[in-house]
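Only one protein chain is missing; all other protein chains are in place.
Moving on, here comes chain A:
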Amino acid sequence: MDPKKKTVGFVPDHDADTTTSPGGSNNTSTVNSPVSAFSNTPDLSSTTNNSTTSTPNPAGSAAASSQPRSINTSGARSSYEPMKSSYEEQWGLTPPSRSQKTASPRDGSGFPAKDQGGSNKKENKIKASGLGIQANAGSPSTDGPQTSNSTSSAPPSAGGAPSSGGKGGSQKPTAPSQKSMTKAERRELQEKQKAEKAARVSAGLPASGKKAAQVLNQPNSGFSPNPSKSLATSFPGAEAEKAIAAAESTGQARRREKLTKEIGLFAHLDPPKFANTALAPKDLHPAVVHAGLQMAQFKICGANARCVATLNAFRKAIQDYQTPPNTTLSRHIQTYLNPHISYLVTCRPMAVSMGNAIRYLKYEIGKNLELPDEDARALFVEKIDNFIRDRITMADQVITSLGLQKIQDGDVILTYARSSVVQGLLLAAHAKGIKFKVIVVDSRPRFEGKQLLRALASAGVPCTYVLLTAIGHVMREVNKVILGAHSLLSNGALYSRAGTAVVAMSAHERKIPVIVCCETYKFSERVQLDSFVQNEIGNPDELVNDQSNNFGHSSTRGHPSVRGANGGDAASAAAGAGVLTGWRESRDLKLLNLLYDLTPSEFVTVVITEVGLIPCTSVPVILREFLPMMQQ
């Protein structure tokens, strides 16, 4: 099964290549089994494990199915085991007699003692869950310390701070006052907790750790007060158990943020998310589950591709939807779609484009409540098709034709990473016979520019490929910069792939015009002044300069012809392999993989949209004047 083919079902041509499909072989197995795709990436696989094993009343089958995987992954993660011990030492936790595997989960969190507020809070949560954690960690039969940690500790962390009082730990009373404590006091508390924990460890619940953990966890799971946002709440009561399971798995995702060593400044952002079929409530439409997984794995990435994939999945879901008795399609469909939308969000934070498309769909549904079922179904399917056609496909064609006016013979055009619109524009300019040169600027960790490079080079466009670090050097010969956009915000700021701001500022510095290609459906009402308030954190392991790791990343590898262009990187990866491999062990090292950045409006010369060339400060005008017109 080729995932690309599958996605493209209803995708217009230009988006076919947006669907990331780096290499045939790499792709095939990934869609429904994230584990195999990422077998080299311990975290991803462990996520799957966690979710399966953490089901509060573990059905035999679930446990069994997780077992082979865990064996599989434990080998891959063996390199992480020392990390546990190093944390143990750091915290002075491990009694000399304990084996490495008795690591406690809080050690796994990787918070150095310095992070007083954060780590303390978390520690408390963990503490609240009781001894199960440690017992579990001690089990030699489980799939590696990390996984087991997250498994057992997930329910409490899902519960979060507010719930912890109900769970009744000895530390409870102290929890609320933590923030107001002085550093010394907190330290003291930590020591106390450690001592208690050590006592517990030596006291009991040793041998079959996993069972003990489950036993101890079970009562907690019932209290989980934060049942996975709307995902779980949208469930009918009969499926409460499932909801709790889902809640716990999201809890584990949250637990994961400790494993990824969350960075203080970005603590408000969602931690990186990982594809997880177990997150999906069972009655989701498979097309949506499929799309969600592909997005989570960056098989589909790019605002347009994700939006089209989402809409197509919803289209199928609407087509296959059976109206329950005593309701009508248009009145119930939104309730039906909500868990789907929530699921997509759990896979990867929603793109602005998707949000706008879904809002449009909801608007259309809300407008046509009185239609008979079959008419409504046909109407919504048609509206989706029209949206894709008018707002994306046709918009791109118009943008291309407008953009062609700005490309002249002899131009040297610089572009960054890859945007489907920019690629289309450059290819169209080449097809039109304009003689120009392209400099593709790319950057770690995603190397999206290689895809663009491949497309341009195979079309015969003269190209240069450099990494972002060389921007100052190549900018000298450039006379136009053309960029894609994830979104344009109401204050005119450009929200796009991380690195775009550097490119735009560098061009602005030399008075080189910066042209942004963006469909109006990506315009956002939001206003953002910097890249910190809202962003998306990618998997930090992508930054690890490890060849095996990179290999796991389908979108960055794959095509042999690109390897050549990437020679420098491959060489450096070989030479410096493992420099960051053990980053979790290092107490002061955290990795941050931000996916987007914000380019202030003064660095953008013009935005090419399907309604014409506009200055980016006119985004609110378009939102005000034009979009209501489109919705009619």
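Operating definition for what follows: contacts are C-beta pairs under 8 Å (C-beta built on N, C-alpha and C of every residue); 3 or more make two chains touch, one makes a residue touch a chain; residues count from 1.
Keep this in mind: contacts and distances are computed from a predicted model.
Student: If you look up the hidden chain in UniProt, what protein name do you find among "Ras-related protein Rab-24", "CMP/dCMP-type deaminase domain-containing protein", "Translation initiation factor eIF2B subunit alpha" or "Flap endonuclease 1"?
Tutor: The record for the missing subunit names the protein "Translation initiation factor eIF2B subunit alpha".
Student: Tell me which residue among A:Ile365, A:Leu425 or A:Val606 touches the hidden chain in the full complex.
Tutor: In the complete complex, the chain left out is touched by residue A:Val606.
Student: With the missing chain put back, which residues of chain A would touch it? List them for me.
Tutor: Missing-chain contacts on chain A: residues 406, 480, 511, 513, 515, 602, 605-606, 611-615, 617-618, 621-622, 625-626, 629.
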